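In what follows, a single structure is set out as structure tokens and then discussed.
For this depiction, one protein chain was excluded, whereas all remaining protein chains were kept in their positions.
For chain A:
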Amino acid sequence: MVLKVFFPQCCNRADSGLLVGRWITGHDSAVVLAVIHYPFIPGQVKRYIQQMQAQSGVELSVLGSWSLPKEGQEGMESFLRDLSTIFPQERWLQISREIGKTGFICEIMSQNGKKVQQEAKNKSVEEEKDTGLGDGEKEDEEKVIFVHYEQRKVMLSQLHPTETGDHDPKSEPPSELRQMFQTVAQSKPLFFLDKYDDGPLKSTHWQSEGREASIIVELLKQATVPLCLLVTWLLSIWTWICNIKIFSFWPLHFLSSKLSTCVQLSYRTEHMRILSSPKPAVGHTQFMRKANILVSFLVDVALGILLMSWLYRDNHVSVLANTLVPVADHVAKELEELLQWLMGAPAGLKMNRALDQVLGRFFLYHIHLWISYIHLMSPFIEGILWYGGLSACLGLTFALSLLSDMVALLTFHIYCFYVYGARLYCLKIYGLSSLWRLFRGKKWNVLRQRVDSCSYDLDQLFIGTLLFTILLFLLPTTALYYLVFTLLRLVVVLFQGILHLSVDFINSFPLFALGLRICRPYRLAEGVKFSVLCEEPGTALHLLMEINPLKGSTVVQTYRTPTYSCYPRDSWAALIKKLFVGELIYPWRHKTTKTD
């Protein structure tokens, strides 16, 4: 068996004393957390350890003794051995270090005081590694491996994948490494004991550089309380306004669920509610979530204010407004030309002239209506833009959502055309498919979900065939109109989709986690790596444990704030099938635009 001792690097040069730490149950390893120096009163040590145990919830115990003789100090051997009787333990580690040597010497004593292992045996660990001998002949001996760790980093780091809150007792206990990380992280109260405190006990462990520096943080923490209260109060008013009965009526409710600004508003409300909740974050995941939301919010608002400063400088708003109306006009003109082209013989295709004329005139009338609408609106466009630009102070996402909504409103005619075309085409396709079955003397059996043969009456056959002929010969005309308007619609949907995608990106990107990964790589650990520290003959093997930081892609994947885009959506095949059959596609369900 190999005994692993996790030893903090900061205790390397500590004065002699007692090793405080924890035996990890189930695994043959011990975690050293601190060294309590001489002189001490054993009763006080015991009380202190009990107190710490109550505070941290870690099964702390005295693991053994530590000796680092200084000049003029010697002859502690017997005293150290006697200590094991004062603190009765199953196993007693007796670690010593000599000045001038890098390696430690470890002796393990069992409960009855018998020396289990000699220092010389430690050497065999390395020998065995070199010669590759089996454990057979040395089975009764215990070897010791020292794993040096940096206490601060291990305490602050979070091992991934993170565990869910409630641990299932039936499943296997967490791994040794995870237990070790947990132990170090939980025994934070132990590290509060300051080196310069005038207490009865003195100990060596990691300690913060100075708690005075955190006064600003404490002040900020105090300041957030009234801020949270204010935000909560504002939120409650906002929720009350939202819940007024008039908004739950059908048209308003429907509109608000489709306008991306309203959707963004509801998400922002939800985020603010999470941020302003008076309860502190429980657990690592929730803390990261809150931090991510906060950082995204701040970045969003900063970007929004940048946009605003650009918009209101040099009268950019009126320039935009003055270009927007001609652009919309131009789009309408282009559409009109497109329709004229379709009403002729587009691309040499021969369409049914009568239907072509009817459809073309219908759509032309729509464009006429649209142009009058635009001209009616044009005096107000600048005002709308001016006030809409104010929404950027709530964040860039709001400005983008507003832009998406405005694009949707300004291209409403394209949407109308698309819906007419799609409905007509859909009707034809369904009619043709069922009449084709009639043509072959079959019918669709609804109960069995299959095609059955069927004997039709004479009049059914007659009328069905005539309708089939009509639909078949009119299909190309309808299909062409449908195709052209679907392409136009797809362009608009693509543009809106890009806007939604960027809004979604700002909303859900884990900026805080990524920043943490870049500035403090050890905070998010994926695992550890070991490197051999010293291979001095006659001492135990010393390993240095370093933390492997989490990969960037994993960070993004783990800490992405879940938003509406994370829901499953149509695959490309389903989308193409929908387009072919003539079902309507919408951007607000995020069906066409999300390209992974």
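The rule is simple: contacts are C-beta pairs under 8 Å (C-beta built on N, C-alpha and C of every residue); 3 or more make two chains touch, one makes a residue touch a chain; residues count from 1.
Throughout what follows, contacts and distances are computed from a predicted model.
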{"item": "Omitted chain, identified by the protein name its UniProt record gives, among \"Phosphatidylinositol N-acetylglucosaminyltransferase subunit C\", \"2Fe-2S ferredoxin\", \"DNA replication complex GINS protein SLD5\" or \"Ribosomal RNA-processing protein 44\"", "value": "\"Phosphatidylinositol N-acetylglucosaminyltransferase subunit C\""}
{"item": "Options A:L320, A:L338, A:L461 or A:A479, residue touching the unrepresented chain", "value": "A:L461"}
{"item": "Hidden-chain contact residue, picked from the options A:H375, A:R440, A:K551 or A:K577", "value": "A:R440"}
{"item": "Residue touching the undisplayed chain, where the options are A:H253, A:K333 or A:K350", "value": "A:K350"}
{"item": "Of A:S175, A:T469, A:N548 or A:S571, the one touching the omitted chain in the full complex", "value": "A:T469"}
{"item": "Contact set of chain A toward the excluded chain (per top definition)", "value": "350-354, 438-441, 455-456, 458-459, 461-466, 468-470, 473-474"}
